[in-house]
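Pasting a structure here, questions to come.
Excluded from the complex is one protein chain; the other protein chains are retained at their positions.
The block that comes next holds subunit A.
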Amino acid sequence: MSELFYNAVPNATRVAPPLPTPRHYPAHKPRKVYLFGTCVVDLFFPEAGMDAIHLIEREGIEVDYPQGQSCCGQPAYTSGYTDQAREVARAQLALFAEDYPVVVPSGSCAGMLREHYEDLFKDEPDTLKKVHALAERTFELTEFLLFVCKVQFKDSGAPIKVALHTSCSARREMNTHLHGREMLAQLGNVERIDHSHESECCGFGGTFSVRLPDISGAMVADKTRALIETGAHQVLTADCGCLMNINGSLEKQQKALRGQHLASFLWQRTGGAQ
């Protein structure tokens, strides 16, 4: 069928650009990694960052948390304050001097490092080399655990039903939307329940949530309703922006359901924190 289309255009465009190939992962675990914790985790969900560290260390990998880190620059970038985002991004670029992988417990911040720093430094060829090298070794936590560490979890918890929310950046920038599912599937006592409109945004969108709170509020109301309707005991997500949005809304609505970062859940279910 598609042959028809290739033949339908002249040579200049007959060869369609190649499809994005699945990401290539290193064959062996590294000795050491950097953790880029993200500002939301730093300030609001530090336990998620610590549990990410525990999970990685259990794989026999040393974790370095550079104390100079702050934010990836995304809030300014998506608000249109590009110069300010660049200033912050430049400071982060200076932190990861060694060639270790950079693991990020958030799809959107990992996506910022991997996909958007290139845009920020497009006019600086020398910086761009650094940016590309960083992008190459930046991993979202779930892909690092699954494809670099090749984790095999053993569930030690009681039976539980969970709903998994995937951030839009994990889904559409990092392509890590199936990774959480795959790791949860390794946990024998965990039943993951799909929720309605699962691929739809929770309404956070960074500053969008405070610029247009009516629309963002309608989105998070629908998302939390869908999550509650699953009857799950707990919500999981690998992105603390979404988590802050979803938990904040659930608490405001005085619902019992709460979300937790996937890293914490995985750590607790597999013998950690005991």
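We take it that a contact is a pair of C-beta atoms (placed from the backbone, for glycine too) under 8 Å apart; a residue touches a chain by one contact, two chains touch by 3 or more; residues count from 1.
Everything that follows uses one rule, which is that contacts and distances are computed from a predicted model.
Asker: Can you match the unshown chain of the complex to its UniProt protein name from these: "Iron-sulfur cluster-binding protein", "Monovalent cation/H+ antiporter complex subunit F", "ABC-2 type transport system permease protein" or "GTPase regulator-like protein"?
Answerer: The chain we cannot see is recorded in UniProt as "Iron-sulfur cluster-binding protein".
Asker: Looking at A:Val220, A:Ala238 or A:Leu262, which residue reaches the missing chain?
Answerer: For the chain that is not drawn, the touching residue is A:Val220.
Asker: Any idea which of A:Ile61, A:Ala76 or A:Leu184 touches the chain not displayed?
Answerer: Counting the whole complex, the residue in contact with the absent chain is A:Ala76.
Asker: List the subunit A residues touching the unshown chain?
Answerer: Those residues of subunit A that touch the unshown chain are 1-2, 4-6, 8-10, 12-13, 16-17, 19, 35, 37, 39, 41-47, 49-50, 53, 63-65, 67-71, 73, 75-85, 87-88, 90-91, 119, 168-169, 171-173, 199-201, 203-206, 208-222, 244-245, 248-249, 251-252.
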